[in-house]
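Every protein chain except one is present and positioned as in the full complex.
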Amino acid sequence: MTDLLTSTPTSVHPRSAPARIWNVVRLHLVDRRTYIGIPWLIVGMAFVVTVFFAQIVGFTNGGLGTPDAIAGQRYSWAVLAPQGYLIAVGVQAISFGFPLALGFGVTRRDFYLGTALLFVLISAANALAFAVLTQLEQLTEGWWIDTYMFNAIWLGIDGFWVDLFSFFVMQLLVFFVGASIATIYMRGRMPGMLVFWSSLALAIAGAVTIITFTSNSPTVAIWFGAQGIAGIFAWLLVPTALAAIGGFWALRRATPKN
Amino acid sequence: MIEAGKPIFVQIAEQIENDIIDGVIEEETSVPSTNEFAAFHRINPATAGKGVNRLVEDGILYKKRGIGMFVATGARQRLVGARTEQFRANFVGPLLAEAVKLGLTAEQVASMINAESVTDRMASNS
Partner (left out) sequence: MNLTDPAVRVTGLTKKFGAFTAINDVSFTVETNKIYGLLGRNGAGKTTLMQLLTGQQFATSGTLEVFGASPLENARVLQSLCFIKETQKYPDSFRPAHVFASAPWFFANWDADFAGRLAEDFRLPLNRPIKKLSRGQLSAVGVIVGLASRAPLTFFDEPYLGLDAVARQIFYDRLLEDYAEHPRTIILSTHLIDEVSNLLEHVLVIDEGRILIDQDADELRGTASTVVGKKTDVDAFVAGRDIIFRDGIGALASVTVTGLGEAERATARAAGLEISPVSLQQLIVQRTTSQPSERDADRRAPGQRGRTGAGNGHSAEGRGDTPADQTESKTDAWSAHS
């Protein structure tokens, strides 16, 4: 023991809460490909495919740049191509990130706040990028080749700020839906999944039934129309917040799977 | 080197004692550090330290501040004395017990020892 007693005892300086939460963000981003590389690779591939199909659509509609050809491209979902992958990223942020973070001595709270902060930051960055690309696409009249990928579905209709806001909300919803599904699995395993999906299915079926039986379908359609793009996405903040809060609640008592 | 079923600190202490008795480590020279013992025998450093400390308590080793452990003067002689006593208890006793079981007389045992020692290493000791 003599040698041991003379050595300096190992000690650890506590880190502040913001530093701990930021370190969780860095942990998620240590492999840049997950959140940045692969999504933009998918966007790039979607663009190549879009250019290819734009030529065919333009050709069959009597030339690119005609109003019909431009309107036709608005129905393309290519701009949302990375979102399927990003739901899976949201799932994996929890299902793989959570066990590793706990092994690294992170609290559930710090892990969740760091992960949520990451989602907000990536959503903001993606929203800014897609809103700017939408503007550029309009300015260059479809990248000088009449090819529109970003001016699609609802983007590019109500201007830069609505694009920015709506994409941000959509992106955040995608991440939190993925994360909360993984969290519910982490907390309740298969029984938890069963309860979650059956109650969700019941709720949707219930809502549809009520709307149909009260013959309110037109009313609902009118209501949606009245909200406008910004309004609808503002309403989407509600399920986003529910998913975020629900995920936090579920994770506080979750244990990593062996 | 380290055998099972016996406290390791005892074995470490015995090995140092053996080295002193054999003259591998001379009096007033230093013995390896606890961590060196631990690394060499692949044992817990605290356990190695316990073995060394036992010899310090027995007055076989002494500590020089900041330098290490040294073999005390007269350590060898004291160890030989203690070991002789142990030899009698551990070997002579069971030897005689076995002899009694086989019905050997004390003379027979003594002559067996003499026959061995003539041909063997004890001859060179004397």
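All chains are identified by letter, namely A and B, in their written order; residue positions are counted from 1 within each chain.
Here, a residue touches a chain if its C-beta (ideal position, glycine included) is under 8 Å from a C-beta of that chain, and two chains touch if they have at least 3 such contacts.
No experiment lies behind these values; they were computed from the predicted model shown.
A.B. asks: Going by the contact rule already stated, which one of A:Phe96, A:Trp197 or A:Trp223 would touch the omitted chain in the full complex?
C.D. replies: The one listed residue touching the chain not shown is A:Phe96.
A.B. asks: Could you tell which one of A:Thr140, A:Thr209 or A:Thr255 touches the chain left off the display?
C.D. replies: A:Thr255
A.B. asks: Need a quick check: the contact residues on subunit A for the chain that isn't drawn.
C.D. replies: 3-4, 7, 9-15, 17, 20, 23, 26-27, 30-31, 33-34, 92, 95-97, 99-100, 102-110, 252-253, 255-258
A.B. asks: Applying the definition given at the start, please give the residues of subunit B touching the unseen chain.
C.D. replies: So the residues of subunit B touching the unseen chain are 2-10, 34-35, 38-39, 41-47, 50, 89-90, 93-94, 97, 101.
Here, only the chains that are shown with their structure count from here on.
A.B. asks: As a quick test, compute the distance in whole Å between the mean CA positions of subunit A and subunit B.
C.D. replies: 73
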